[in-house]
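Only one protein chain is missing; all other protein chains are in place.
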Amino acid sequence: MQLRLDQVSRQEGLETHLYPLDLHLEPGSLTVLLGATRAGKTSLLRLLAGLDIPSRGKIWVDGQDVTGMPVRSRDVAMVYQQFINYPSLTVAQNIASPLKLSGRLDVPAISQRVRDVAQRLQIESFLDRYPAELSGGQQQRVALARALAKSASLMLLDEPLVNLDYKLREELREEFSTLFASGGSTVVYATTEPAEALLLGGYTAVLDAGELLQYGPTADVFHRPKSIRVARAFSDPPINLLPALAVPEGVRLGPDLTLNLVEALQRLPALNGQLTLGIRAGALELLVAPGQSDRESQRESHRLLVPAKVALAEVSGSDTYIHLETALGNLVAQRTGVHRLDLGELVTVGIDPEAVYLFDPQGAMVLAPNSVFQRATYADG
Amino acid sequence: MKGAHWRNVFLTSYLVFALLPIYWMVNMSFRTNEDILSSFSFFPKHFTWANYAVIFTDPAWYSGYINSLIYVAINMVISVTVALPAAYAFSRYRFLGDRHVFFWLLTNRMTPPAIFLLPFFQLYSTVGLMDTHLAVALAHLVFNVPLAVWILEGFMSGIPREIDETAYIDGYTFPRFFLKIFLPLIKAGIGVTAFFCFMFSWVELLLARTLTSVNAKPIVATMTRTVSASGMDWAVLAAAGVLTIVPGAIVIWFVRHYIAKGFAMGRV
Amino acid sequence: MARIQLDIAHSYRANPRDDADYALLPMRQTFEDGGAYALLGPSGCGKTTMLNIISGLVAPSQGSIRFDQRDVTQLPPQQRNIAQVFQFPVVYDTMTVAQNLAFPLRNRGMDEARARARVGVIAEMLDLSAQLDQRAAGLSADQKQKISLGRGLVREDVGAVLFDEPLTVIDPHLKWQLRRKLKEIHRELRLTLIYVTHDQVEALTFADSVLVMARGRVIQSGSPSELFEQPAHRFVGHFIGSPGMNFIPVNRLKHGGSVSGSGSGSVSSFDDLIPPGAITLGIRPEYLGMGESKPGEPSEMNLLAAKVQRIQDLGSSWLVSAQVESGAEGGSDCLVRLRLARDAAVPALNQVVGLRVFGPHTRFYDAQERLIGRESEGALR
Partner (left out) sequence: MIKPVNQKAWWLVLPVVICVAFSAILPLMTVVNYSVQDIISPERRVFVGTEWFVSVLRDEELHSAMVRQLVYSFAVLAVEVPLGIALALAMPAAGWRASATLVLVALSLLIPWNVVGTIWQIFGRSDIGLLGAALQAIGLEYSYTGNPTHAWLTVLAMDVWHWTPLVALLCYAGLRAIPDAFYQAAQIDGASRLAVFRYIQLPKLRGVLMIAVLLRFMDSFMIYTEPFVLTGGGPGNATTFLSQYLTQKAVGQFDLGPAAAFSLIYFLIILLFCFVLYNWMQRVGTHSTGTAASDAGERGAV
């Protein structure tokens, strides 16, 4: 299903949930709506589903205007963050209900389909139970099964994993890509977690405060954020942002702390004035003892070294995020693996000219690390 | 534990206070008038079913029960049926004047039947409903419908709206969703509501008495009239009284698990 | 200040028959005075039960609890001198924030002046000073939770502070600040802190020692890096780190180990530790490298052939999923994941690569899924 939003906006009373936006989804594509809570993700999903009607603008499906069309007559499926199932029906009946109603399939076909989907989601053993008797993870699987069984041309998921345990989240997320691939329906997936967007791949639309900031292939958006706002929204741990003054040989970050960007600057129009330098935690090098780097590849040449004090070492999954206090301000560095760093420990961070972003005074991105971008072409596959 | 001890003492003493008068009536209902008037005792000396026999054989008595049950049933059905959709509307949507309508309904629950006495009398005489079960049933709607809406609305608000939406997305029509999915979810609520409707319609005297004379005369009226008529047949009166408690006791037993919840939900 | 010793088992059933009936299987645990501990496990693993047994909200069906030398098994929470913070905010609506914080002190008859001073300190720590005179009822969920935290920390004399998933309702961007607060507080007050969570980020960030629990058992307890480097059980290897450890069925021959048939490598350096026969090799995606396998040339020794299935761009690194073909000795197909540094050479889709599965970080697990030769610390060198 090809979906086009055309200057769609949504107000409720005085507050605006969505500012006018255009969006165009290709058939069978996976689009991640990325944004903090209350960024407008849910409002947008509800518009796509037809649960709400846009205050202004039009929604087109395969070239036909569906703006005012009631939910019932649309071909969509939706999964909420709460585990929504029909408590009075068994799991099997739950999964079957949309099929029964559509009347496209006969009874044996339906029960066959139910069994298939249940198998794919590993809930075939619960088919005769009632949702209330299942664990949270299983309940959400049932909700997913119901949505998949319908094989609607548009499938909407509103933070489906947010209420699950850490590991369950990982497992289900892993299954998603295969599940969606097999469906062939256009999928829109709302999440607050940048990591989730990256794992799911496909396309990403970054929302912030009801505005659509950027839309494109996920890796592309991640590596070439149009603006500071996008970079902020699409970084976890938060991207490090430092005020930077343009100088001939690069940017000055502080007294006698100048980052040499000669090579990069050759590719750019002359920069001047107060800029913002951005560097992602993953790109920031951490030298636990001065001189010794935790990376093989060292570009000693232009690397800018800054002394820092450890504020907190957060272990997330297989990475350690080190929150640092420096003369430049607070920074976050990321190291693969689990490392123990005590509060107050002294370290050195290295800022690599090849790894920085520059944003102009209006917040628009003017320089991105070109190395990462070239690799980004590998991403989809 | 000391606290628990005092609680039980208090609870027991209250239950005694609550049950003693009832017991006294039960006790009397198994005695003969002479026995009652002559001697004073906690237990029926000459145990007798006679009083009950009187009631079950004399149409003037038992028809009273039948009449009451009929109009209570009618009222219950109407109240719940009309209240369900309204409660859904109140719990799910905002619409022009919703809060005012809700308040207006409440005021009816709060209006003394005495006020409606006259007009009902007039109204029903003119439309020829006097002395019919329907008359009483309709009259009792005044306070039961608002109550039903009130309680059901509470129960319905407890159900996440996403379930409705999912149903519509799945392609359910409103009526089908309402009957197949939604009603089963609020079974408890409906039970509790029915219970309250039963209760208030069953216990009401003033309207029931005024709007009926012979054909639909409720038991409550029958009793008051015997009080005035026959020279105080205490024993039979007691028996009649006991019998009026039975249906309520049965109903409450069925909803005992929900009743606390029901009170909580009743928009409370 | 107390050293807590548990020697307990607990079942919510009257007379438990098999292990399934137990919420906590018989266990001994010691929490050293002043340590920061986390109980980590999936929901229903018994972690909250253990916490409530320590605090006295639940009485163990068997065994005893000692604080230092004193047996507190029969004592109610009031007399155990502990504090506990619950998953969802508990505030006394009618009181102001200050009164809320002072409540535990008042109940123990501390005089006004000292109580006020103490409340001031805690409010400062949790930056609640501004709200001290507001009514608690009006505040947002995370403000309320801060109050609950404050009530947990306000008493200086407590033997231990227990946390039951205290950050569930806190928004993500606030979380790391609160984690830091907790760590600082722990460092200043040297209280014994016990922290229950299903989220490894919480646990590994917060605790010096983490108890990984499952099905009423403590599977492994150790420092975050121990759990990461030396998982004592396959469950831990899977549960800690995301994605979890790779597990490859291998066949240990008399001389040299054969890994699912294809490719073979000498593991002579730890012959003595590993019995011959079918065992499982475990290696984390972070440590799994690729050998040079130029087309045409024979692949170097000790490499395990695998076909690249999927390449995901995680932004700061690459996640490569590859299929290990089953070999002659009926080793089953298994999917392994590699995490490659941003600047590493990324293979192409469907390319057959050689995995370097033997290395200092390689672990072996027996048929009971337990680590082989754990006693030889950091074994394989």
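Observations, loosely collected:
Chains: A, B and C, in written order; residue numbering restarts at 1 for each.
Throughout what follows, a residue touches a chain if its C-beta (ideal position, glycine included) is under 8 Å from a C-beta of that chain, and two chains touch if they have at least 3 such contacts.
Here the structure is a predicted model, which means the values were calculated and not measured.
Among C:T30, C:Q74, C:T94 or C:N350, only C:T94 touches the chain left out of the display. In the full complex, the hidden chain is touched by subunit C at residues 55, 57, 76-78, 82-84, 86-88, 90, 92-95, 103-104, 107-108, 137, 141, 148, 151, 168-169.
Where subunit B meets the omitted chain, the residues involved are 3, 7-8, 10-11, 14-15, 17-22, 24-25, 28, 36-37, 40, 78, 81-83, 85-86, 88-90, 92-96, 98, 101, 103, 105-108, 110-120, 122-123, 138-139, 141-142, 145-146, 149, 160-161, 199, 202-206, 210, 219-220, 223-224, 227, 234, 237-238, 240-241, 244-245, 248-249, 251-253, 256-257, 259-264, 266-268.
Convention: only the chains that are shown with their structure count from here on.
Chain grouping by touching, computed with subunit A excluded: B | C. Looking at which two chains touch through the most C-beta pairs, you get A-C.
For this pair, subunit A with subunit C, the centres built from the Cα atoms lie 25 Å apart. Touching two or more other chains at once is no residue of subunit C.
None of the residues of subunit A touches two or more other chains. Those residues of subunit A that touch subunit B in the shared complex are 49, 51, 70-72, 74, 76-78, 80, 82, 84, 86-89, 97-98, 101-102, 146, 150.
Residue ranges on subunit A touching subunit C, taken from their complex, read 36-37, 135-136, 165-168, 170, 174, 177, 192, 194-195, 198-199, 201, 218-219, 222-223, 238, 280-283, 295, 297, 311-318, 321, 323, 334, 336-340, 343, 371-372, 375-376, 378-379, 381.
Touching subunit A in their complex are the following residues of subunit C: 42-44, 171-173, 176, 179-180, 183-184, 187, 198-201, 204-205, 223-225, 227-229, 238-239, 241-244, 284-286, 310-319, 339, 341-343, 346, 349.
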